[in-house]
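Left out: one protein chain. Kept in place: all the others.
Order of writing sets the labels: A and B. Residues in every chain begin at 1.
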Amino acid sequence: MTAGAKKRKEAPRLLMGNEAIARGALEAGIQIASGYPGTPSSEIIENLSRSAAERNIYVEWSTNEKVATEVAAAASFAGLRALCVMKQNGVNVASDFLLHLAHSGTRGGMVLVSCDDPGALSSVNEGDSRPFARILEVPLLEPGDFQEAKDMTKWAFELSEEIRNFVFLRSVTRMSHASGSVIIGDLPAETRRPAFRHKGSLLDPDNGPVISLFPGIPELKHGPQQEKLRRAADIFEKSPFNTYQGPEKPELLIVTSSACSLYSREAVHLLGLKDRVGILKMGTTWPLPPELVKRHLAGTDRILFVEEVMPFLEENVKILAAEAATDLGIKYFYGKKSGHIPSVGELNPDLVLSALRKILNLPSEKDPSDFLKKAESIAASAAPHRELTFCPGCPHRASYWSIHNAIELDGREGFVCGDIGCYTLGFLPCGFGTLKTIHSMGSGTGIAGGFGQIRRFAMNQPILAVCGDSTFFHAAIPALINAVHHRSPITVIVLDNRGTAMTGFQPHPGLAVSAMGEQAVDIDMAEICRALGARVEIRDPFDLEETQRTLNLMMEEAGGAQVLILRQACGLSPEKKGKKLFEVKVDESVCVGENCGCNRLCTRIFRCPGLLWDGQKKTARIDEVICAGCGVCAGICPSGAITKREAQA
Amino acid sequence: MTADPYNIIITGVGGQGNVLASRVLGNMLVRQGYEVTIGETFGATQRGGSVMSHLRIAKEGVWSPQIPRSRAHMIVSLEPAEAVRVLKDYGNEDVRILSNTRPVYPVSVIAGDVVYPPVEEIRSGVQALVPGARFIDATEEALKMGNPILSNIIMLGALSGFTPLPIRRSDFKAVISRFTPGDALDMNLRAFDKGRELMKKGKSKSVKRKQKSHGGKI
Partner (left out) sequence: MRVFGPKELQTDIIEKGLCSGCGGCVDICPYFRSHRGKTAMLFPCTLEKGSCYAFCPKAEVDLDELSMRFFGRTFDGSPLGHHLSIQISRAGGRVSSPNFQAGGTVSALMAFALMKGIVEAAVLTDREKLLPLPRLVKDPSEVLRCASSKYSAAPTLSAFNRAVREGIDRIGVVATPCQALALAQLRSNPLQKADFKDPAALVVGLFCTWSLDFRAFKDYLAGKMDPSIIRKVDIPPPPAEIMEIYDDQGKREIPLAEVRQLVLPSCSFCLDMTAEFSDLSVGVLEGRPDLNTLIIRTERGMEIVSQARKEGFLFTEDLPEENLKHLAWAAANKKKRALVKIKAEGLFNTGDGRRAVLRFSDEAAGAILAGEDGK
C-alpha cells in the first residue's frame, strides 16, 4: 500500500450509492462481475468495468440477468468471489436459476445486488425484490447509507463464504442514484486462483459436483440450506448494520430500512421527537434476527413500519410479534396495512412526517403559507407539465411515425405489442400512441406471437411487435423462435439503435465491444432471424417513406413471422452525441403554419422538442439549442418549408 | 453557513447537465470539509421531463436524499419554468433563486396544448415572491462560447457569489478536471468565470433589462 493510498483512505469521498457498492465489491476482492443494465443498477457494473484492467477482474454485460447469475455462480463454484447486478425486474428473470443456486449453495463468496425502483421512476412496474429472499431462503441485506452500501457489500462476501450460499443485497433508486460520504478501505493485493473441484462425493460441499437437489430427497440439500439461513439469523443478531437511535422506552418505535431510514431520521429531527420516538434501522432484513427484534418490541407498545413497496418488514415483524405474543403482549402496529404509510410509490420525509403527526396526535400541518399559495398560483401558469418524450434526434420518433402511418394506411386496426426500453414511451403521444401492450423484456414478441395464432379465428387485424436491439438478445429470441416455428403471422420490428440506450449505452451481443472495452464477437441479428427462417428486411428509419412502404408490404404479405430491423444509432450514442448531421431551417415564407394544408403537423403531431411554434409569426421554427440535426422533420413537412443542409464538420 | 444542513436544489430538464452540475458542486463542497448528500432522478423521467438534484450540505451526517417540502435554501434552475415548479414545492420566504432565462419548451407547449408564458412574466412573478431572485442568460452566453451545454457550468460560476457557501474557483478546477476530459478544462473554467462575471454585471443592469422582453409568447 502506497502512502498516497493511505492518505486517500482517510478523507471521505462523495460516492454515488452504486459507486459505493462497486467499491465494496472491489475491496472484497471480487474477480468476476456480471449484470444486465437496468435503472437504477447500471452504474455498478459500469464502475467495475472501468476498474477491470487495473484490478485484473472480469466484468461483463451478460445477455440477460439469468445468464448473468449463472456466469457469476460459475466463478463462485471455482472459489472466486463474484458479484452479480441487476434491477428488480432482473431478479424475476434470474429467479429460476436462483432457486436452484440457493439449494446447491456456493463456494467463493457470491453477492446478488438488486436495485429496486420504488415509485417506478424509471420502470414499467413497481416491484419489490425483497420477498425473493424469503422465497429463495437466502439472507438479505439493505444498506441504509452510502458508507454502509460499501461496507455491507464487502461484508456480504464474507457472509456468503461463511454460510456457503449467495447473499442478496437490495438497494433502491434513492440509495443507488444518491451520493454521500464514503470512507474507502484498502483493496486486496492478492487474487485467488480458481479451481472447480468436482471429484469428491455428491454431498461434499467443497469438492463434489454442485447439484441443486436430489430428486425426491429434498432434505439432502434443502435442509442444509435452511440451516445456513438459521446461521445467518444468528450472525445478524450482532450485526452492526442494525442500529437503534432513540430513548430506551420510546413512545413509538419506527422499524425501517434502506433510504426510508434517512426519511425517518429527518422526520423525527424536524418534529423534535428524538426523545419520544426510536428508530430501529434494520440492515439485515431477512431473516430478521428474532432476539434483536423482540428486544426492541418489548420496549414499546406502538410500532410504525416505514418501508417502500411491499409491507415486507411489517409482515415479518408481525410474525415474530405473534410468536412472542405471550411475552410481549399486545402491540399496536402502524404502516401500510393501517394506511399510515402509502402502499404504493416512493416515500419521502414528508410522508413519514404526516404518519408521525397522525399517530402521535401532533398538531396537523399548518395551512399552506401565503408564500406557498402565491408560488402555487404562479406555477399554475408558469410551470407547464412536461410530458415524457423522445430526445431530439431519436430514431424511435421516426420509426413510430412510419409504423403509425403504415398501420393507419393498412386500415385493418393493426396494433403493436411493446417492449422495454426508451421505445416503451411509444404508448404516449411522442410515439403517436402506437404501442398497445407493454409488459416485460421480450414480451412484446411473445404476446404478438399469441395474437398471431388467434387470427385463425377470423381476426383480421395485422399484428406487430417492437423490441430494442438489447431486448432482442435478452428475451425476444425465444419468443421469435416460437412465432416462426408455429408460423405466427406477425411482424417484429427491431428498433436497433446500436446500444442499450435507456440505461446509458452499455454494449450488447450485437456490438463488437465488451463491457471492458475489449473486442467482442458482434452477433448479426439479421442472420439469426434468417437462420430461423424468418423473412428479414433492414431499413433506415430516417427514410420515412421507404420504412412505411416496407412495413405495409410486410403487413399485407404476413404469412409467418417476419422481422423488420430499423437501424439508426441513438441520438445520444457516443458517435452522434453533440454532433449535428444537418443544419435544419424553416423557411418562414413557405411554412403553411396552422392553415389548411398543414395545420402545424411538425409541432402539433410530430412534436420533436427541437421544433418551436412561433405564435406571433404563425410559423414553425427550429430551437437551435435543442435540435440534434437529424433532419427527419424535413421529411414530414408537407410544404417543403423545413430544409436540411449537411452540417459543416 | 446559516443552516445545517444547507439545502440546494439544482433543477432543469433532462439533457441540460443537471447531474454533472450537482456532482461537481457536491465534490467542491466536500473539498471544503462539508459532508454532502445528493439525491437525484434520472432514467425514464429524464426523457423530456423535469429533473432535480437535491444537495444536503452539512457539517456532518448523511441526510435524506430528498429535501423535505418547503425547506430549500437555494434553488439553482437551468430553466425558468423549472424554477417555479420547484419553488412551489420546496420554496419558503427565505429561499434564494438563481435561474437561467432560456426556456426549454415542453412538448405540450410545442404542440400548442399549453401556453408557456413569456420569460419576463416568469421572472417578475418569481421576483415578486422572492425579491432577490436572479435570472441570468446562461444559455445565450454558452452559445456565444460555442456550446449550449456549458450553461450548467456558467450557472455554477454564478452561484459562487450568491450563496454563503464557499464556492471556490480552485475547487471547481480540481473537481471539473476529474469529471471531463483534459481539453475541456479550459472551456469549463471560462464558463465558470463567465458565470461569476454575469452576476457582477447583472446587478447594475437589472433595472434596464426588465424593459426587454425575452422570448415571444409561445
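We adopt the following convention: contacts are C-beta pairs under 8 Å (C-beta built on N, C-alpha and C of every residue); 3 or more make two chains touch, one makes a residue touch a chain.
On a predicted model such as this, the values are computed, not experimentally measured, just so you know.
Q: Could you list, sorted by label, every displayed chain in contact with the chain left out?
A: A
Q: Among A:256, A:405 or A:424, which one is in touch with the chain left out?
A: Of these options, the touching residue for the absent chain is A:405.
Q: Which of these touches the unseen chain: A:132, A:400, A:432 or A:542?
A: A:432
Q: From the listed residues A:360, A:581 or A:598, report the one that touches the chain absent from this view.
A: Reading the full complex, the residue touching the unseen chain is A:598.
Q: Counting contacts across the full complex, list the positions on chain A that touch the omitted chain.
A: Against the missing chain, chain A presents residues 404-405, 408-411, 432, 552, 556, 596-599, 601, 604-605, 636, 638.
Keep in mind that, in the parts below, only the chains that are shown with their structure count from here on.
Q: In the complex, go through chain B and note every residue touching chain A.
A: Chain B reaches chain A through residues 13-15, 23, 26-27, 30, 35-45, 47-50, 62-70, 80-82, 84-85, 87-88, 91-93, 102, 104-112, 114-117, 121-122, 125-126, 128-129, 139, 143, 147-149, 216-218.
Q: Considering the complex alone, what residue numbers of chain A touch chain B?
A: By the definition above, chain A touches chain B via 12-14, 39-40, 117, 121-123, 145-147, 173-175, 177-181, 259, 262-263, 265-267, 270, 348-350, 353, 369, 371-372, 374-376, 378-379, 381-391, 422, 424-425, 429-430, 502-503, 578, 600, 603-605, 607-609, 611-616, 623, 625-626.
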